[in-house]
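One structure is given below, represented as structure tokens, and several questions about it will come after.
Only one protein chain is missing from this complex, and each of the others stays in its spot.
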Amino acid sequence: MAKTINIGLVGYKFMGKAHSNAYRQVTPMMQPDLQPIMKCLCGRNAEGVAAAARQMGWEQTVTDWHQLVASPDIDLVDICTPSGPSHTEIALEAAQHGKHIFCEKPLAASLSDARAMLSAVEQAGVRHMVNFNYRRCPAVALAKKMIGDGLLGDIYHWRSVYLQDWIIDPDFPLVWRLDKSIAGSGPLGDLAAHSIDLAHFLVGPIAKVVGMEQTFVHERPVASEQGGLQATGGVERAPVTVEDAVAFLARFENGVFGTFEATRFAAGRKNYNRFEVNGSRGSLCWNMETMNELEYYDRSNESSGVGSLAGFRLIQATDGSHPYMGSWWPPAHIIGYEHGFIHGVYDLLNGIGNGTPLAPDFRDGARCQAVLEAVTRSIAQGGWTAVEAV
Amino acid sequence: MAKTINIGLVGYKFMGKAHSNAYRQVTPMMQPDLQPIMKCLCGRNAEGVAAAARQMGWEQTVTDWHQLVASPDIDLVDICTPSGPSHTEIALEAAQHGKHIFCEKPLAASLSDARAMLSAVEQAGVRHMVNFNYRRCPAVALAKKMIGDGLLGDIYHWRSVYLQDWIIDPDFPLVWRLDKSIAGSGPLGDLAAHSIDLAHFLVGPIAKVVGMEQTFVHERPVASEQGGLQATGGVERAPVTVEDAVAFLARFENGVFGTFEATRFAAGRKNYNRFEVNGSRGSLCWNMETMNELEYYDRSNESSGVGSLAGFRLIQATDGSHPYMGSWWPPAHIIGYEHGFIHGVYDLLNGIGNGTPLAPDFRDGARCQAVLEAVTRSIAQGGWTAVEAV
Amino acid sequence: MAKTINIGLVGYKFMGKAHSNAYRQVTPMMQPDLQPIMKCLCGRNAEGVAAAARQMGWEQTVTDWHQLVASPDIDLVDICTPSGPSHTEIALEAAQHGKHIFCEKPLAASLSDARAMLSAVEQAGVRHMVNFNYRRCPAVALAKKMIGDGLLGDIYHWRSVYLQDWIIDPDFPLVWRLDKSIAGSGPLGDLAAHSIDLAHFLVGPIAKVVGMEQTFVHERPVASEQGGLQATGGVERAPVTVEDAVAFLARFENGVFGTFEATRFAAGRKNYNRFEVNGSRGSLCWNMETMNELEYYDRSNESSGVGSLAGFRLIQATDGSHPYMGSWWPPAHIIGYEHGFIHGVYDLLNGIGNGTPLAPDFRDGARCQAVLEAVTRSIAQGGWTAVEAV
Partner (left out) sequence: MAKTINIGLVGYKFMGKAHSNAYRQVTPMMQPDLQPIMKCLCGRNAEGVAAAARQMGWEQTVTDWHQLVASPDIDLVDICTPSGPSHTEIALEAAQHGKHIFCEKPLAASLSDARAMLSAVEQAGVRHMVNFNYRRCPAVALAKKMIGDGLLGDIYHWRSVYLQDWIIDPDFPLVWRLDKSIAGSGPLGDLAAHSIDLAHFLVGPIAKVVGMEQTFVHERPVASEQGGLQATGGVERAPVTVEDAVAFLARFENGVFGTFEATRFAAGRKNYNRFEVNGSRGSLCWNMETMNELEYYDRSNESSGVGSLAGFRLIQATDGSHPYMGSWWPPAHIIGYEHGFIHGVYDLLNGIGNGTPLAPDFRDGARCQAVLEAVTRSIAQGGWTAVEAV
């Protein structure tokens, strides 16, 4: 009889749906060592959370997260609230109650909040993980193994962009992601945080940065209900308080030369989360929009009896020999966005079940936060800024 | 309280897993009008089926399909057995018992079997559908709408290939898909059947064909257990009784000019199910390996004040405005292979729940079979052959 | 002092321009062992040919090709007239006069004409070559070397299409390419002939075929002057006497399984001359629209310590190690359509200068013609037809 763990999830919109799906799917498809029980869903709107729980398969609901994190029924608290101060409040209290914590990214609204969260979980001795879901795309996990195996040699370059366009219409309403008090930042925390985590994962720690940001549309219609991304129009306008675009140059501790950019104003780019790594032996490229593919250039193909046979190779990371793919379908029967969450939950559950390390944990989350904060400071000060150690 | 329907599924390997996943996912993600109860899973191996049922979430198991199709607990029989004679046997008996039937493709091992199945379900007055899953990829469903809307004008060309390479190693064992008595045929029924159904769906009925086939590897190691695709090696060899590759030219009833090819010997092609349609106003291309994308050429872009702006356009069919995608994620957060099955089950359940038409039904399945049979006859006779009416 | 050879060129439109460019460029860029002198250009319209000669750099002009082929000033006759009977007439007479011959493809309007041409040049002891220019794209020449080196292992599949769309508008006029008496055939001789030659070059001789063809637009406006591709409109309409599309299945002598299609009705495809070859060790793909790239799948990449690293690789055949590229620019500084002609002329001149073999010669041209004729016969007779030996 497999062991189980009771999950309490806070939030039931986009991320809540993706996490719920992961808990539902992980056991039948991947058989983790610890099986999740979808115990309790938490949301402020009683009717909304009840409907969501019914639909997504949660046993119970509460409207007050204080109640959830205190409940003896709950072993693990999963935080899917907007990425500002709420992450910190919930995590601190959940840790006090001895709950394991799985938290959406970015970890916090500030580095000091992130540090507080890290202290809290370490003091409480609970397990903790941040959901940087793109680490769990098989192609990215394969990239990690390839780099670890030395296939790229010494790394010279990291080049990343995360481009979207969903607010390019000036009449798109002022949703919570455009409100600094709730979201913490714009594409910096929402999108670049993913690129930073991938860079930390694949290349190493970032040492210093210099950045710039821009808000293209300064006022937007106030949305009657700000929970969704739908443009509902409206007469009243209010200021946008986050940036629309951000870019920064970075030097890694190991000397790697890095560039980052994130925007919500790149027409036609919907979820274009792309990186390229160049090393002395080869290169790798990945883009979330074609997430099953990993491009690989192997310099050793440059020599052959008939001339150079080198070229960027489109590896379909859908083979049983690739990370996570043994649980799914035959080669080239592709998987999608939601699978990154299932794989993350799988690693989370196995890590807790077996007492093995979790990654990225809150320390990794705080390191990402330190970079975000350095970028913000650099923009404010107009020059290079060192990333604080965590 | 939503109405429910009790499902009995025969088969628990590749297709059984994909169908089980669809039944599990359709309610939480898509909320069909009729909700499936995963009542009973059937498989010949008692231990195997029990383990599969536990893992995938079925309430009961049986080892004898006769028992399943006769059970008063079951409303719908889902047939996921190998694509030869077993489809027909099970369907005929299920229809006699008044069960609705959802059957994997190809419908039968012969046109006469398919006709018998069609008669049986029509006489029994039960609902019936064949799982040509690729119709339910959003990009394909969008293609159907675009053609229906006249965006391609008059259609001139249908061009399709379905390429795989999983048996290219001569030591790959003699699994059931290479045994004509079980599988009915090789890539003709396994792969080309999909292309034929897509052609019927998007372009119209095929009128006549001329084909050729080839077996490249004539003997293979006998597998100790033939259920999987794993190359287990082995000393004893036995004859391969299906073709390794097939191709045919086709004329459609409406004059469209068509080509088809399917093979398991195209090195590097894993699930390369591709079609291209050319019409008087534009063209469309799709490939399962990048199933979220639809390529579209619009001739009206050829005229602009600055010169032709026409070109093949990569539509990411992942927007809320695209078929089925409102149930999933934001744009460019792609979905995968399994989603075609979820969408198919969704349409199946809604069709049964609301008494609305199901497609492709057994008549469509028989029409596909008529083409398969015409191809086989053409190969045997060495010339053009008319497709029989169904 | 380099040796020279006096060229006489018949025809000054599209092909005449491409050949003239090749003669002008080959010496400065490639330094052949025999240097061409652009001696005399021949065309029926005195004013037109004079203007063309001035512009393209020919020393003299004549309006009567009989005069050209008889001239003691001319060493090599280059035939760029429309691809019907005129090739044969000119070649027979040029051979009688002892001239070397470089002839545009397809060689003739019929197999018997092609055989006559072959006999004539062999009897006269002159050198002869057909300009199947795509053999001279570096990526194609590299493919040839790779196959010759065994990198693809045993070949299983040849898959080719040659798609264009320039007559898709029903009001496009009845230019000479749509007149069977001048052009010989439609896309069969114009486009599929290229695919056939590439198949012969890369895979081997075609043994038998079965084909189909279609004319989508049966009458077109009569062009006042039929020399160009410009749609000039017009009230009077006359019948189109060539096919608009053709496709055929083929078996090669060595058992390879082949498909071919050519059309002028594939909206958006402008010069989509594409082939794919699948063998036991890997695959190759090429498309003229991206002519500098060769896609290569190497099955040996499927095994690695970190999982399969196999994938289609985009070789940019622009490196100094690739055929012909040492004469041009650094890697990825791409070359274009016209370079295939320059490389062809380079090989022609070196072959004549050094007495080394020329390929494709008139025998190869006749072999291509034998396939074209078999396709036509197959379409007329409705079944498989053997290709005649040459």
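To keep things simple, chains are lettered A, B and C as they appear, and every chain counts its residues starting from 1.
Simple rule for what comes next: a residue touches a chain if its C-beta (ideal position, glycine included) is under 8 Å from a C-beta of that chain, and two chains touch if they have at least 3 such contacts.
The model shown is predicted, which means the values in this text are computed figures rather than measured ones.
Engineer: If I consider the whole complex, including the chain that's not displayed, which of A:66, A:144, A:237 or A:251 touches that chain?
Structural biologist: Spelled out, the listed residue whose C-beta touches the missing chain is A:251.
Engineer: Tell me which residue among A:131, A:195 or A:263 touches the hidden chain in the full complex.
Structural biologist: Once the missing chain is taken into account, the touching residue is A:263.
Engineer: Among B:71, B:259, B:316 or B:350, which residue is in touch with the absent chain?
Structural biologist: Spelled out, the listed residue whose C-beta touches the missing chain is B:316.
Engineer: Thinking of the whole complex, not just what is shown, which of A:14, A:176 or A:384 touches the missing chain?
Structural biologist: Touching the chain that is not displayed is residue A:384.
Engineer: Need a quick check: the contact residues on subunit C for the chain that isn't drawn.
Structural biologist: Within subunit C, the residues that touch the unshown chain are 14, 18, 20-21, 24-25, 27-29, 31, 55-57, 166, 229, 269-272, 288-292, 316, 318-319, 328-339.
Engineer: Touching the missing chain, which residues of subunit A?
Structural biologist: Spelled out for subunit A, the touching residues are 156-157, 159, 161, 163, 165, 168, 210-212, 214, 216, 245, 247-249, 251, 255, 257, 259, 261, 263, 265-269, 276, 278-283, 297, 299, 310-312, 382-384.
Engineer: At which residues does subunit B meet the chain that is not included here?
Structural biologist: For subunit B, the residues touching the absent chain are 142, 145-146, 149, 151, 293-294, 296, 298, 301, 305-316, 319, 321-323.
We adopt the following convention: only the chains that are shown with their structure count from here on.
Engineer: With chain centres taken as the means of their Cα atoms, state the distance from subunit A to subunit B in Å.
Structural biologist: Using C-alpha averages as centres, the distance is 35 Å.
Engineer: How big is the gap, in whole Å, between where the Cα atoms of subunit A centre and where those of subunit C centre?
Structural biologist: Centres of subunit A and subunit C (C-alpha means) sit 53 Å apart.
Engineer: Would you kindly tell me how far, in whole Å, the mean C-alpha position of subunit C lies from that of subunit B?
Structural biologist: Centre separation, subunit B to subunit C: 40 Å.
Engineer: Tell me, which residues of subunit C touch at least two other chains?
Structural biologist: Correct list: 310-312.
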